[in-house]
Structure formats: C-alpha cells, structure tokens
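Removed: one protein chain of the complex. Kept in place: all other protein chains.
By letter and in written order, the chains are A and B; residue numbering begins at 1 in each of them.
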Amino acid sequence: MKGILHLWRRYRRNRGAVLGLVVLAAIVLAALFGPMIYTVDPFDMIGRPAQAPSARFPLGTDVTGRDMLAGLLHGARVSLLIGVAASVCATVIGVAVGAAAGYWGKTVDAVLMRLTDFFLTIPSFVLAVVIIAIFRPSLVSVMSAIAIVSWPPVARLARAEFMAHRDREYVQACRAMGMSDWRIAVRQILPNALPPVIVVSSLLVATAILTESGLSFLGLADPNVVSWGYMIGVGRTLLRTAWWMSAIPGIAILVTVLCINLVGEGLSDALNPKLQER
Amino acid sequence: MSIGYVAVRLLQVIPSVLGIAVLNFALLHLAPGDAAEIIAAQSGGASKEFVEELRRSFGIDLPIYQQFFVYLGKLVSFDLGISNVQQRPVLELISERMPATLLLMLTSIGIAIVVGVLCGVVAAMRHRKWVDTCVSVLALLCYATPQFWLGLMLIVLFSVTLGVLPSGGMMTIGAQMGPFERALDIGRHLVLPALTLGLFYAAVYARLMRASMLEVYSSDFITTARAKGVSEGRISMKHAARNALLPVVTLGGVQIGHMLGGSILVETVFGWPGLGRLLFDGLLQRDLNLLLGILFISSILVVVCNLLVDLVYSLLDPRILAR
Partner (left out) sequence: MRMKLPAVLAAVPFALALSGASALAQSCPKTGGTLTYVYSLEPTSLSTIATSAVPVALISTKMYESLLNYEGPGLAPKPGLAESWTISDDRKTYTFKLRPGVTWHDGKPFTAEDVKFSVESIIRPYHSRGKTYFGDVAAVETPDPLTVVFRLKAPVPFFMNVFQAGEAPMMPKHGFDGIDVSTVAAVRAAPIMQNPVGTGPFRFKEWRKGSHITLERNPTYWRKGFPCLDQIVQRMMPDGASRAIALETGEVDLAPMSSLPEAEAQRLENMPSLEASQAGAEALGPNMWLEVNMRDKPLADLKVRQALSLALDRERIVDVIWYGQGKPARGPVVSGNAAFNKALKPYEYNPRKANQLLDEAGYPRGANGVRFKITQNFLPYGENWQRLAEYVRQELGKVGISVETQSADLGGWLKAVYTDWSFNLTSTFSHNYSDPSIGVERTFHSDFIRKGATFTNSMGYKNARVDELFRLAAREIDPVARQKQFDELQQILHDEMPVIFLMEMSYTHIWNRKVKGLITNGISMYSPWDAVSKD
C-alpha cells in the first residue's frame, strides 16, 4: 500500500499522465455504464441515415440510420476489451519467453528465439488476417489473433533487457549470495527490465485497438458487436458527405490511445528509479 | 565480427524457414473453402463435376501430406507454383508487384527513420522542454491515428479539397512521358501513401528513440562521461545516441513484417499496385498458391532483415561477441 502511494506520488508529477489517467478512467466508466444509461440499441435503424448531430441523436446517425452515440458507447466496450485483453496476453507471453531466453541463454535461448522468429518472420497483420479467416471473425478470434501476433516484439525486448542485465555486477552478486535463478529473474532483473516493457506494452494496447480497426476495415470483425474500428469502416463510405461518422470513432480511438500512452509513460517515469534521481 | 558467428547465424535461418513453411501450409489448409469453389462462384455457379475437375487440375484433391511434400520439393527450387486463380506463375506475380511495394516501403522507412530518429534525439536532448512536448504530442497523434483513416483524410485534404496530389494509383495512365517526367509523376503519386505508411513508424521510432536515449542518459557511463567533463553535445551524439540506437535497430528489423501488413491497408486505400494488394486479393479469392508464395517470400524478406539486424546489433554492442 505504501509502495503504491509512493508510486502515485511520483506518477502525479507528470501532469500529462494524470490527465491521461483521468480521461481514460472516464472512457472506461462510459464503456461500463454508458450502455446502461443510454439504452438505445446500436444496431437499430431508428432514424434517417447520415444525420448530423442533433438533440435527438447527440452524435448523429450512421449510414443506415443507427444512433452513433449508442454505437460509440457499445463500441468502447469492445475496442477496450480487445485492446487490453490482447495486450495483456501478448505481454505475459512475451515477457515469459523473452525472460527465459535472455536469462538462461544457450539452448533455451536458441529454441525460444527460433519460436519467436517463426512469429516474427510471418508478417503480423497477414497472420492475424489468416487466423481470423480460419476461425471465423469473433471477439475471441480477433483478440487471440492480435495477441498471437503481438508478443514477439515484447519477447525480443525482454530478452535484450535480460541479456544486458544478467551479467551486471548486482546480478553476479545475487548469484554469489546463492539466490535461485527464478528469484533473480523475477525479483532482481524483472523490475529493472520492466520500464521499457511497460512502455511497449502500453503501446501494444494502442496497436491492438488500431489493428482491430484495420481488420474491421478489411471486413474481419465480429459481426454481432459494434467496435470503433467497425464504425470507421461503416462511416468511410460517406467520408466526405458525412465526415463526422468516421471522425467521431476515429477521435475516440485517438483519445483513448493517447491516454493509454500518457499513462504508460507516466508509469514508466514513476517506475524508473534512475530517472527519478535526476 | 567473426566469420563463425555469421555462419552459425546463417545456419539458424534454415529451421526458421522450414518452420515458416510448415506453419504457412498448415494455416492455409485449415481454412475452409478452396480456389476451385471461388472460381466456380465467380462464374455465376458451376456444376460439381467442373469444380472437381478444377480441383484435380490444381492438385488440391491430393491427400494433405502429399500436397505438403510437393510444396516443399518445389520450394527448394524456388518454384512457388501457379496461381490457381490468375493462372500464372506465383513468382512472376510477386516479382511484378515487388518493386512497387519496395518503393513504397523504402520511402516510408526513410521517412520514418529520418523523421523519427531526429525527433527522438531532439526530444531527448530537450527533455521536458517545449520541443520535447511538441514531438511527444505529434508522435502520439500520429501513432494514435488509424492508418487507413489517415490515408483517407489525406486524400480528402490534398486530392479533393486542394487538388494538388493524385488520389490513387502509381502513375498517370495513358500519358506519354520522358523518364524524368515519369519519375516525377511516380513521386507525386508516392507522396500520400508513403506519408500515410511512414508517419506511423516515425512516431514509433521517435518514441522509442526518445525513451531509449533517456534510459542511456541515466546510465552510469554517461554520468561518468559527464563527470569527466565531456561536452553535452558529444555525450548525446557519440555515447547516448549510439547506445540508444540498439532498441531502434532491434525494432527496425521486426517492423518490416509489420509494415507489410500496414501496406495492405495503405495500398488498398490508394490503389497502389504492390504486394499488399496482391495479398489482399489473394485472401479474398482464397488463392492458396499465391498466398503461400507471398507469405513465404515476405517471411524470407523478414528473415534476411533480422539476420542483418543481428549482425548490426553485434557491431553496435561488442559485449554480445565477448561472451
């Protein structure tokens, strides 16, 4: 508890990060409770198509006369869910693989890095497309596909960090003290290796949301739910006559990604004790 | 860099390539529907016999392991087969499209590295000053914008509203031009797609370069250098930038495959006649041989890039060889 308070004290020095956190919290709250308060069904064709924002439709209607605000609120759930879940999965896999490879080196490293190479060498977006095509577009398939193609960079980064750290004096000292490999890796190296991983990981949420929107653009999204990427895809047909249709979900993505990045950066600053001392 | 290290690294490529072949093949064969059905469908329907005959002619009626061995055997001689849908050798189709994609990707990488690294270094040197803030905000904005959306917005701005750049394609068709005008013409067509694709990576590099520079700044040897009275500019360029480049180079190699994915979207938006679009068409039409070929070739491309990155990496960080 004390540690968290300490972290927060350092975190809040970064005003951008605090702002990001506040807005992000607002977005998360909107995603959680918005659809309960604003109960319009995002798939119901209830108005004239392509209306500009008005009192009745606060954000206008889309190409088939569906309420954009309803879509945005429901879409927030899906976009955030896919973004966060995919990123968490990818980070866990990536750090595990990268740490093992970087710390133990030799055969473990060789085997794990060949595995990573498999996934790195296949263009990730294409791999995602193929995976989704095979397993049919659904929330789970989109999320898994994004996670599967996202972890290798984390693994490489984690490996590089672990490699750079494992022969440092403090690690050698730990070894000399008879500390187990597991403890050294998790307790000693991981905290030091984590800051860049956190930055990349926060970027991954953004990438995942962006990847999802790209997949929707190509028609690869769960057809039963609304996501922001899907909404841009829908609005794109009327980009010039009704620009707000793509602009609104686009801005939603932009703001969300921006906030996630700010938060990630704030965390990075707060977590990195060396930067702190300056 | 020892020859032994290079040789070992080269040998390591072989299982990678094999693995890619297995994975590509497995993935594509797990997918339902095949090219014969697509062709039949495009013709407004066809008899079952016709579909069967197409299958036979494509060799996709064979047991799956036989298809795999046939595939492997041909790979060795770089025979990627015939496109089931387009009826032309896959290698020919790919090599036709490769220059356009390479042009787009290299231009984008150029933009990304120059803009990204410069912005990153400047931002880190002016940490927490307004320049840093500007770079960070711009990078975040670029990074947060969906590429195809950015592309469409650029089209609206530069092609429709201002009318200064073409909206798509790679060259003005039907016009008679000398080589110089032609190059200029292609250049004009290249601006928007390359910007769309490149800005995203510029943002990635800028962020990474900045973070990595700051990381290096705070490390012991810089502190030592500072204590020794080495000038700040020298520290930034010689020590910090060089060490900070490590993760950038690492990511750079990785980005090639990612960029190819990005180019599917960008090429689709801009009608750029490259590999990305070929791949998109192949996906839609379930052209198995073509897909396998593109995945294979692009994977090889990435393998080669990774190899180069590893070699550069070991040049930049001698500690790796020392162990």
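Please note the rule applied: a contact is a pair of C-beta atoms (placed from the backbone, for glycine too) under 8 Å apart; a residue touches a chain by one contact, two chains touch by 3 or more.
Just so it is clear, the model here is predicted, and its values are computed rather than measured.
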TODO: Kindly state which of the options A:13, A:136 or A:168 is in contact with the chain not pictured.
DONE: A:136
TODO: Tell me where the left-out chain touches subunit B, residue by residue.
DONE: 31-35, 37-48, 50-54, 57-58, 82, 85-88, 93, 96-97, 100, 152, 155, 159-160, 163, 166-171, 173-174, 268-274, 277-278, 280-281, 283-286
Task: Hidden partner chain, residues of subunit A it touches - done: 41, 43-45, 48-50, 63-65, 133, 136-137, 219-224, 233-234, 236-241
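The working rule: only the chains that are shown with their structure count from here on.
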Open item on the list: Nearest whole angstrom, what separates the Cα centre of subunit A from the Cα centre of subunit B?
Closed with: 21
TODO: Within their complex, state which residues of subunit B touch subunit A.
DONE: 12, 15-16, 19-20, 23-24, 27-28, 30-32, 140-141, 143-149, 152, 156, 160, 204, 207, 211-212, 214-215, 218-219, 246-247, 250-251, 254, 257-258, 260-262, 264-265, 268, 279-280, 283, 291, 294-295, 298-300, 302-303, 306, 319-320, 323
Task: subunit B-touching residues of subunit A, taken from the complex the two chains share - done: 110, 114, 117-118, 120-131, 133-134, 152-153, 156-157, 160, 163-164, 167, 195-196, 199, 203, 206, 210, 213-214, 217-218, 229, 232, 236, 239-240, 243, 246, 250, 253-258, 261-262, 268, 272, 274-275, 277-278
